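Every protein chain except one is present and positioned as in the full complex.
Letters A and B mark the chains as written, and numbering starts fresh at 1 in each.
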Amino acid sequence: MEAPSFELVVPDQREDVLESAPADNPHIRAEAFSVFYGTHEAVVKVTMNFPKGLVTAVIGPSGCGKSTLLRAINRMNDLIPGCRTGGQLIFGGENIYGPQVDVAALRQRIGMVFQKPNPFPKSVFDNVAYGPRILGAYDRSRLNEIVERSLQRAALWDEVKDRLGNNALGLSGGQQQRLCIARALAVDPDILLMDEPTSALDPRSTARIEDLIGELRGQYTIVIVTHNMQQAARVSDFTAFLYEGVLVEFGVTATLFTNPAEKQTEAYITGRFG
Amino acid sequence: MELGTRKLLDRSFTGFGFLSIFLMAASLLVILTPIFVRGFGAFVFQGTVEFRRMQHVLFERGDPDELAAEVAAAAEARAPVYRMLAEFDAELAEMGFLERREYEGPLQELRAALHELFGPAPGVPEPVMPRDKFGQTRWDRAQVKLHEVLYRVEYDYSDPTRMGVPVEVPRADDFAGTSLAQLFPYLQAHAEEMLHPRLTVYLQFLTDESQDAHFFGGIWPEVLGTFYLTLGAMLFALPMGVISAIYLVEYAGQGRMISFLRTCISTLAGVPSIVFALFGLAFFINTLRVTESKSVLAGSLTLAVLVLPTVIRASEEALRSVPGTYKEAALSLGAGKWRAIVSVILPASLPGILTGVVISMGRAAGETAPIIFTAAVSVGKAVDVLQLKFWEAFQQPTPALPWNIYNLATEHEAVDEIRHVQFGMVFTLVVLVLVLNATAIAMRARISKKLKG
Partner (left out) sequence: MHDDRSQPPLPSRPSPVPPPSGGAGGERGRWMSLRRRRSSLLLSARANMMRRLLTWLGSGTLLLITSSSAIVVLFIFYFIFRDALPFFQLRGLGEFLTSTGWYPTANPPEFGSLAIIFGSGIVTLGAIVLSVPLGVSAAVCLSDVLPFGARQAVKPVIEILAAIPSVAYGFFALVVFAPVLQDSGGRMLAICTWVIGLPVGALALLIIADLLAARVPVERRGLVRYLTLGSGGALVLIGVYALAQRLAVIEVVSGTNALNVSIILGIMALPTVVSVSEDALQAAGRELREGSYALGATRAETILRVVIPAAGSGILAAVILGVMRAIGETMVVWMASGNAAQVPEPWYNLLEPLRTLTATIAGDMGEADQVTGSARYHVLFAMALILLLISFSCNLASEWIVVRSRKKLGK
């Protein structure tokens, strides 16, 4: 494992990614999408694409609505009373806020990792097997296979393979977060939403998870919300900058950080506010 | 006010606070000590030969040969007593009518007292009631009875300002000058040989059925009855309580109806226990007719209604204490709401719910009023699960510890004779309730330790 780098590296290797024009291949598309808490518009008519198979970062100062936008994608905002939406969020050809959408199926295909690691107070195995069990996989050998594969994908297998029966709460913070990632991967989602996944972790665990994101890229579409611009620059292919609910700029990460189109973006990146 | 006085007032205020706490602890000690000490005495005591004889005859325990030897030894020690009585009878026959009459009353009293102490005299036909077949089974009671043999109580009304003052008069004075007068010193000197007191550990007090209205035997029917009533109460209260708590925490909004329901539940918590008793009688027995008259079922239902608010409150607290992130994580993995509750939240809150359940069990076991009219009978066979089917067992009335404590302490025919049984019952009940509460406290401590990692 390489030593984590701490400079604002904008790898030019990523330029080849631009060949796949994002506009042609969005996995999720927001069209004038808004989220209201009561009368307050937290996300204001956002129109953007989340390209398939790539990592999209959403950055912005606190309270700008980036978490709200993220949680709108797998309809976790439904849990908040008084929350409603406007516009459309298109996934799989349908508006996910349509009347006949199966929300449970949606959430199985769009997984989420939360800011603070929240493994269930169960064993490591049961944590990862939770999702597959809901989907009907009860066969023990099947579950073993799924659990092992998920944990390997989350780069946690070697550390817990002898401790699958132990309580998940006994793992370290970084391990717990990787366990949550494994748990989300176990249901084989198409998209992985990550809400500031490393803000509660130490730098070493952060680096491991950033490496993990790099490994998962390509197999999953990843949307990551982060308040850490360097992290956005390190891991993402595309970046969206939100300010007070409005999408100020969206573009290739390298471009947005070196040569932003909007003045506001430049002000935020250079630290003049936020 | 001067600083010195203020400081003094401060100190005395603090002192009063400490005094209050000390008084609480002291009253706890004062209340529990006699219960524990004398209740323990129902299990461990000095038992006489009569006790072992009773155990052999009524419960078929003990080595017959050993017992026979002991009985013979005791009979030998007692023989002089009966011989002296027989001699006195002969003396009486020789006396004139008037003189004889003077002795007849005291003699009869003496004979009765001796019967209570030693059991039937040799040669007398076997009495019918078990309580008359044996003398005093406990040495402490025997000593009381011995005192009654040696002294009798007269009331002195000479002082007009006070009520009759009891005065003890030695019976020996009644028979002064006769051959019987030597009986009393003999009794006093040889009481131990006549009764053979020995340290006895009677653990079967808990598992024996009572014989002859608790004169002999144990308290098993009451213990079993309490067990059934408590179990039955939790059988009804637990599902209803947990489900209601789930609804109130996860599904209910804030509307008027919900707050009305909550007010109802908290009102239920404040209803006096005797009102529950009347309700149980009027509703479960007279209206719903779950059973024709008293039964374990009606009692369980009444007790369930009594503990329901406690179960709901404890379950609600346990459910609310589960971090909301678990539900979020479960939902984000595609689980439906009900599934998330049942597979993640409920298991996580189970220890807290169990704590509330155990505390409610303690409450249900100790409550008397609700079962007075709905389940409890004073004397009865234990609900025999082996013979009856389970469902039928629930339809029988049953003795129970709380009710029988009251019954034995107030309405029993020989309240003073069976004090040890009463204390034994109270001891058992208090220990049961305290063990349940201690379990709950230990569980609560383990939960808070587990939740912290």
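Following the convention adopted for this analysis, contacts are C-beta pairs under 8 Å (C-beta built on N, C-alpha and C of every residue); 3 or more make two chains touch, one makes a residue touch a chain.
Values in this document were obtained by computation on a predicted structure and should not be read as measured data.
From the options A:72, A:96 or A:124, the residue with contact to the unseen chain in the full assembly is A:96.
Touch with the chain that is not drawn comes from one residue among A:117, A:132 or A:197, which is A:132.
Think of the hidden chain as still there; on subunit A it touches residues 11, 13, 16-17, 19-20, 25, 52-54, 91-92, 94, 96, 98-102, 105-106, 108-109, 132, 135-137, 145-146, 149, 187-188, 190, 214-215, 217-220. Within the complete assembly, residues 1-2, 5-10, 12-14, 16-21, 23-25, 27-28, 31-32, 34-35, 162-163, 240-241, 243-244, 246-248, 251-252, 260-279, 281-283, 286-287, 305, 308, 312, 338, 362, 365-369, 372-373, 402, 405-406, 409-410, 419, 422-423, 426, 429-430, 433-434, 437, 441 of subunit B touch the chain that is not shown.
Here is the rule we go by: only the chains that are shown with their structure count from here on.
With centres taken as mean Cα positions, subunit B sits 64 Å from subunit A.
Looking at the complex, you find that subunit A touches subunit B at residues 74, 76, 79, 104-105, 107-108, 111-112, 114, 116, 118-122, 130-131, 134-135, 169-170, 180, 183-184, 187.
Looking at the complex, you find that subunit B touches subunit A at residues 323, 325-326, 328-336, 339, 343-344, 347-348, 450, 453.
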